[in-house]
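Okay, here's the structure, questions in a sec.
Coming up: subunit A.
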Amino acid sequence: MRILAIALLAGLAQPALSQGAPPGAWSCTGCHGPHSGTTMDLRTRSAEDIDAALAAFRAGTRPATVMDRIARGFTLDESRAIAQWIADHARRE
Partner candidate 1 sequence: MVAMVNIPETVTAGTVVEVKILISHPMETGFRTGPDGTLVPRNIIPEFRCLYGGEEVFRAEIFPAVAANPFLSFFLRAEQTAEVELLWTDEAGQEHSEARLLTVQ
Partner candidate 2 sequence: MRGASDTMPLTRRRMVSAGGAALALPFLGRGAQARGSGRVVVVGGGFGGATAARFLAAFGHQVTLVERQPTYWTCPFSNTVLAGLNRMEAIAFGYGGVRAAGVTVLQDDAQGIDPERREVRRAGGPAIPYDRLLLSPGIELRYDALPGYDQAAAEVMPHAWIAGAQTRLLRRQLEAMEDGGTVAIAVPDNPFRCPPGPYERASLIAHYLKAEKPSSKILILDAKDAFSKRPLFEEAWAALYPDMIEWVPVSSGGKVVEVDPATMTLRTDFAEHRVAVANVIPPQRAGAIAETAGVADATGWCPVDPETFESALVPGIHVIGDACLAGAMPKSAFAANAQAKVVAGTIDALLRGEAPGPAKLINTCYSLAAPDHAFNVAGVYEAVDGALAQIEGAGGTSPVGAPADIRAREAEYARAWYATITGEVFG
C-alpha cells in the first residue's frame, strides 16, 4: 500500500502511522499549506530539498525565524521521514 511504501522509503518500520504521517508531520501543515505564500509554500520542493533545509535549520547554518527551534525537536530520521511525506503529499496533481 502507499502508506507502507512511504514508510519504507523513509526507512521506517511502523505500519500503523497516522494515515501515513510520520511523528510531527501533521503539525507542519498548520503553516505550510497551499495558500501560505512563497517561503512557506513547499509544493515545489523535493524531499531532498526539504530534508537539507531541516538539517541546516537544525545545525543553525540557515537563517531562520522559527524553523531552527522547531527542527531541533526532531532526529535526523524523523525529519527525513517528514521531508519525504511532505514532498509526497504537498505536490498537487
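Definition applied: a contact is a pair of C-beta atoms (placed from the backbone, for glycine too) under 8 Å apart; a residue touches a chain by one contact, two chains touch by 3 or more; residues count from 1.
On the choice of candidates, all candidates are chains of the complex that A comes from, given by their letters.
Computed from a predicted structure; not experimentally measured.
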The sole candidate from 1 or 2 in contact with subunit A in this complex is number 2
Given the complex with candidate 2, which residues does subunit A contribute to the contact?
1-3, 5-6, 14-21, 23-24, 26-37, 39-40, 65-66, 69-74, 78, 85-86, 88-90, 92-93
